[in-house]
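Before anything else, here's the structure in question.
Right after this comes subunit A.
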Amino acid sequence: MKSGSSLERILESGQFAVTAEAGPPKGSSSKVIQRKGDLLKFCCDALNVTDNQTAIVRMSSLSGCVLLKRLGVEPVLQMVVRDRNRLALQSDILGAAALGIHNVLCLSGDHQKFGNHPTAKGVYDIDSIQFIQMVKTMRDEHEFLNGEEISGDVPLFIGAAANPFADPFEFRVIRLAKKVKAGADFIQTQGIFDMPKFTEWMKMVRDRGLDEKTHILAGIIPVKSVGMARYMRNNVSGLSVPLEIVDRMADAKDPKEEGVKICLETIEQLKEVEGVHGIHIMAVAWEDIVPRIVEEAGLMPRPVV
Partner candidate 1 sequence: MTRNEPSTEIEYAPCKLACPILTDAREYIQLIAERRFEEALTAIMSQNPLPRTCGRICTHPCEQVCKRGQVDEPVAIAALKRFAADGPWKDRLRQVLPKASSGHKVAVVGSGPSGLAAAHDLALLGHTVTVLEKLPIAGGMMAVGIPSYRLPRDVLEADIRTIEDLGVEVKTGVTFGNDVTVESLTGDGYQAIFLGTGLHLSRRLNVEGEDLPGVLKGVDFLRDVALGKPVTLDASVIVVGGGNVAIDVARTALRVGARDVLMVCLEKQEEMPAAESEIEEAREEGVAVVNCFGPKRFLENSGRLSGIEFKSCTCVFDEKGAFCPQYDENELTAMDADTVIVAIGQAADLSFAEKDGLTVTRRGGLEADPITLQTPIAGVFAGGDVISGPATVTKAIAAGKRAAVSIDFYLRGESIPRSEPAIADQVASLPPGVIERTRQFARSKIAGLPVEQRLSSFSEVGPPFSEDLATKEALRCLHCYLGARVNKEKCISCLTCLRVCPLQVPTVSKVGEITIDPFVCQACGMCALECPVQAIEISLDPGGEIAREVEKAIASSQHLERLIVGFFDLHGNFAKKDLKGLREDYPNVLPVMTFGLRRIDRSDILKAFECGADAVFLAGCPPNRDPFPEAGDRIKRRTAHARTQLEAVGLDGRRLEIFDMPDEGLVEKGSITELIQRIKEMEPSPLRVRR
Partner candidate 2 sequence: MITLEQKQFAQIKEMASHYDRLLVLGCQTCSAMSFAGGEREVKELASMIRMERKISGKPGDILEDAIARQCDPELVDLIGDKVRGCDAVLSLACGAGVQMLAERFPDKMILPGCNTTFLGVTEELGVWSERCAGCGDCILDKTAGLCPIARCSKQLLNGPCGGSVNGKCEISKDVDCVWQLIIDRLARLNRLEMLEEIFPVKDWSPAGHGGPRKMIIEDLKS
């Protein structure tokens, strides 16, 4: 065991994992996280706490993780290189280890231009792949980036993101391979709507044998309305939403129901894709729907490890 986290144990035991997102509030109240934790703790194996997601300032990811841990929920600490240089990243990693957090997701982060502080200076001292490699070295070699020794253990299950839908498509698998090489133990993908493209990507992943070196959790985004579907199709770069999905949402009498239906169909298909070891549900502002999706997808109860 690299970290001893539940997520690692479930994945290593070959079981289908379920994770979800629990975004921290734009405020100091611990209640939001607690409510999400309570809601999701029985249907998910771990909850990702986002890190100033879409470059909007929120409560720190590390604090959110601590709050979840207090509830007995296993957190995944999301960290972006946009806001921290190598010093800050390493010190937060040490802090996370000290606080008993065992999963970290290493990300670049959305550009600050999109957020609520568009005039901020982006840090980008190192990039996400270098970050993964740095955490792995801290864990496995007990060394800082500069080669100095770290006292104590840094037991972290290292995650990374992958987007099969961004361009250039052919390069996406190479980039995944680089992340795996750098030390990514698990991968959470971008939300999947375009199944043919995803399966094509997965084939390339398998051809490289990457599915055997890392655990791929496929991203699920429940769609609440046709407006959201349309917005994601047109405005979110790196997200591929086929017109068919938009049409289905538009034609639906009950769009929310249709959204759930789409999710369940997607999960059903994903289960059949070789090399997919779990799902990661990103139900931004619709966390309430997650238990029902997990339930109806036949993924309950969650294993106890």
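The candidate set was assembled so that all candidates are chains of the complex that A comes from, given by their letters.
Criterion: a contact is a pair of C-beta atoms (placed from the backbone, for glycine too) under 8 Å apart; a residue touches a chain by one contact, two chains touch by 3 or more; residues count from 1.
Predicted model, so just to flag it, every value in this text is computed and none were measured.
For subunit A, the touching candidate in this complex, among 1 or 2, is 2. Subunit A contributes residues 81-82, 86, 108-111, 113-114, 122, 124-130, 133-134, 145, 161-163, 166-168, 171, 174-175, 177-178, 181-182, 190, 237-238 to its touches with candidate 2 in the complex.
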